[in-house]
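Here the complex is missing a single protein chain, while all its other protein chains stay put.
To keep things simple, chains are lettered A and B as they appear, and every chain counts its residues starting from 1.
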């Protein structure tokens, strides 16, 4: 169950990467690179920091799913764009799952709750940051004022708290993922905005 | 023999990095950083993923050769530009060698053939991607439609297949490197182009 959700998250993140590739008029190689980095980059960073072999290099699905997303976007990107609202809902679900899994792995590796939360957030948002850096843009995460990292932070914090309270396994993962998902959807729905530094005017 | 070829590959990759530094009017520090990252970045990424000490931090030649390339480009860059067609031939040879060595190391570390091929490609193209990101450009690999990653992919696949068939050692490395080299040269010669997503017009 978690594994299926995991691959769905990978798939949706890869779609977003491949679509950036289309928008920037990259060729098929660039699309595949962006799709893979968006989907796998966060987990690779996490596993390098945990000093573990990156999951992306042990699982067949992690290699094949981003390539499948690339093929779909290559041929049918106008249709994918049309269903983006649905894709964004799945993206929020992937965000929740990835931060919960990242936090859990870090706790199991003996990280303190504080650092496990940090690593959970990196797992969830790292791929998107790498996607933007590779496509020559300032990472959207840094300026768009949407709450994306903050839901992941709170979901990771819940995961760490449950782990400390000895509540583990899939119910904990589910709770953390659902909290992240709900906060993210609420932030989009109610157009919540992260503040700029005092006295800085919003960009037009 | 492989070691000499390896240092030649490092040298040629470093030349390309230092030349980008000249074109972007970087100072000598920037030239040295770009030369080193282009030459060593792919191997460092490979070794971090393999959880090995990066070769760049164990070999004297790996530090000295990029600095030598920087000095040469610093004083004689117009001459280096004039012999770029020759440099590009060596670059194709370095591409072949690096993907073969990267794939072999990954197979020896117990990676599956699929993941070993992936790591071989990262070894071969990672340095150039880091060079472009550091010099503030979208990586050429992602948009220029030249076949650069694809020859490395096919060479890595040959290497992995030979390894599975228990054909190892320098003849296998040579075969994979020569295949990559030949495909790369043929792609340049016949101006083969990677496709853009369906319906996307080429940039002028």
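Heads up, the rule we're going with is that contacts are C-beta pairs under 8 Å (C-beta built on N, C-alpha and C of every residue); 3 or more make two chains touch, one makes a residue touch a chain.
As the structure is a prediction and not an experimental result, all values here were calculated from the model.
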{"item": "Among A:7, A:67, A:141 or A:188, residue touching the chain not depicted", "value": "A:141"}
{"item": "Among A:8, A:48 or A:161, residue touching the chain not depicted", "value": "A:48"}
{"item": "Sites on chain B contacted by the missing partner chain, in the whole complex", "value": "21-22, 24-31, 33-34, 44, 48, 51, 53-54, 57-58, 60, 63, 73-78, 133-136"}
{"item": "Chain not shown, touching residues in chain A", "value": "48-49, 51, 111-112, 114-115, 118-119, 129, 133, 136-139, 141-145, 148-150, 193-200, 202-203"}
